[in-house]
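Only one protein chain is missing; all other protein chains are in place.
Labels A, B and C are assigned to the chains in the order they are written; within every chain, residues are numbered from 1.
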């Protein structure tokens, strides 16, 4: 599709915006990892370093009222969808100013104001819930769309099957986005998945499905634009398999023994972040100075958020009785 | 495949045997329904009247040591696989001589001696368990195969997806047989299933999948023979969607309001039982006298089984403490 | 003044649905066979709804319980009030992740930013010879799950009133229909409105002992009352109605008065919901009880098929009478 001449193409401004979102994701990821390594954050952390093009392009193309359901490895999806960083940092620090008052933490970050509806720690579970949000959009007569993120490993769990079948039957405005990074925890794609391409599985649901280069902003932009249009037009869901790689293994501290060295090196050599930066400069969409300023601004925003988050107060133990139900439980 | 000249074909003796199994299923079904209508049996009953070619052909092709996992609508699968009728009737009557001592009943009939391993009342659940039996066959170095029966409605549940993926990955000797009767309870195929053919879903697992006429013994024989050979040869699973129709609705007493009259009438007009009988005579594989004798013998066997089952003693309440674990629970 | 109608649970539930859907366009219905062309649900409780309110609000689903609850959760988060049917309670097992890890927890995990006001209706109970995979009372599992309310009505009026409350409740509720009670007729006032969740119903007053029960076992307790009266035992019968949160105050007040308590449920006795009630009574009324708190529940086995075994699985009126008598010493 991306090769077709009529495929939607990002213009210079779009590419710059995508790059900015990538950089916001990457700088934030870097800051989180540093803070964890310094022992100042104690959360489990699933970095998506290397996968930035996918959330950045999606963040660029979605509107504020569009919604996402993402997974434990989902902070990049939020950061690329303009989640404010102060409540994000307060949440991962387990503080009262966190989006979830410190109760959810990194695996359950939620921010409905920007359409960040669910972050799930259960493989596959983003998809059935995204359907419900899509059903609501349909009932509302709204044009908003819902993106369900899930991993390649998650394509083998029952919820995937049930959700894609229902979404297709009901023509729901849901886009199923699978960053295929080749591994589910330590298990490689081929050991877990019986078909060469996850996008092939779309056939089972009479749904359009595409495998694309998730590190290529043009390819991502083209396919995602079409999928969003289709969803907004009431034509139903799309399955997008976006090939990519996670540079830092499954969870922070993971020693990568299960990844062949050459595979990892080859992937890192194609790091999409410097590649897009170089392209922006080469194609004249931005100059070094602008990009350095962009980076400095983002780093300042992140530093401020970190400061804010780490200094937010700890929650009171009374919080155990709040938000279980709408009504507070008596002490 | 059935059209190919080299497709396995049933000879006259095979056709007669398939017919005999169909008749055993149908006569037994008839006797069960009569006994229920007379108020002598109180079980819920899911007749498979009209679907007989599928179990009969499979029963003909499987060996005694081959295994099946079937569903609530599964008595035909057992009867066609040479299950003795006395313990079957004692079970549906809830008596001590029942295969399950009256504890399982019609939805959980089990008879490992003839490879009838699991009858499940949970949609989709025959498939993951069949995989385990197939794994055991593989580990044993045995050539036995396992058939997992499930309905068209069941093709939309998560267990289907997980089971077919695993079976393909592990090259398990399992044949997934879906009698597609067009309905799951009162819901028609199109309302529940997003793809035209269930067999298309085999593509998702890189597995051979075929849609065939489940009322045609030649088509059934050809595809099932190949699937069995493939499984025995260690080449892995096959998905067979066998188009058919249930003449008597979902459960006995079902008034069929959800089935268009013409659809039902057209299906009944193509009743596979008299059709095969006529063919046997026309092609000279059996004459009327032989077929009448066959029927009389089967009816005698069924009458004996009914008599035996209905007169078997009721179980003692001590049975509640037995078979929970290997060791009896103390009173 | 409003009249009273005799109706069964199916009709009462249907009436609750019609009122709820008329009052609030955000109320949705989904489940297998749920729309009218498919029969309005396996017992017909939803009959007429898709015809009256349209198939966009009343949707028949595939046999995909995870997708059903997932769709309900998502719609609820976006402001709807979905009533999802899981045909039988044993099938909640295939949707348990959606119910337990998501519906029940999302409000808490999001720090109150999102909520999941869904009602899960489901049917269960021994007595139909549907055996091991179609009969279990699993309310104890859900009561042990923080964030979901568990409602087990015993009669048509309560079914109507409690279902209305579940639908209006801002949090997830599981509404358990017992097959025996669903078909038993009862009086329902024309203006029967919502019955508050978490409040028990003292059905019969008495002075010698308190029987605490719910759902289908209420019918058997009622049968036992006659036998107890004959034996000169005055039993107070409490229908708990809501299992979680349960009405501790009402139960403790009653047992404080009678000094004796018997908890009766169909769920398996071992590690069953009755243990919470019994141990709370024993703890809170320590030193005030005239006899140990007793519990009756289902046998520790799968629900058996044979009628004679199925009957033995469930506490029967005679078992209730015998247990009550044993408490009288």
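The rule is simple: a residue touches a chain if its C-beta (ideal position, glycine included) is under 8 Å from a C-beta of that chain, and two chains touch if they have at least 3 such contacts.
Everything numeric here is computed off the predicted structure, so don't read it as measured data.
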Displayed partners of the chain not shown (whole complex): A, B, C
Contact residue for the chain not shown (choose from B:9, B:279 or B:322): B:322
Touching residue (missing chain; options B:57, B:125, B:199 or B:225): B:125
Hidden-chain contact residue, picked from the options A:192, A:220 or A:302: A:192
Residue of C:81, C:105 or C:220 in touch with the missing chain, whole complex considered: C:105
Of B:60, B:86, B:101 or B:201, the one touching the omitted chain in the full complex: B:101
Touch residues of chain C, complete complex, unshown partner: 90-91, 93-94, 96-97, 99-101, 104-105, 108-109, 131-133, 140-141, 143-147, 244, 267-268, 270-276, 278-280, 282-284, 286, 289, 291-295, 299-302, 304
Touch residues of chain B, complete complex, unshown partner: 69, 98-104, 108, 110-112, 117-118, 120-122, 125, 127-140, 146, 158-159, 162-163, 165-166, 169-170, 322-326
Interface residues of chain A (partner: the chain not displayed): 42-44, 91, 94-95, 100, 102-108, 120-124, 153-154, 156-159, 184-187, 191-193, 257-258, 314-315, 317, 319-321, 323-324, 329
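Heads up, the rule we're going with is that only the chains that are shown with their structure count from here on.
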Closest chain to the centre of mass proxy, which here is the mean CA position: C
Cα-centroid distance, chain A relative to chain C, in whole angstrom: 40
Chain centre separation in whole Å, for chain B relative to chain A (CA means): 45
Residues within chain C bordering two or more other chains: 61-62, 64-66, 94
Numbers and ranges of chain A residues touching at least 2 other chains: 158-159, 162, 165, 169
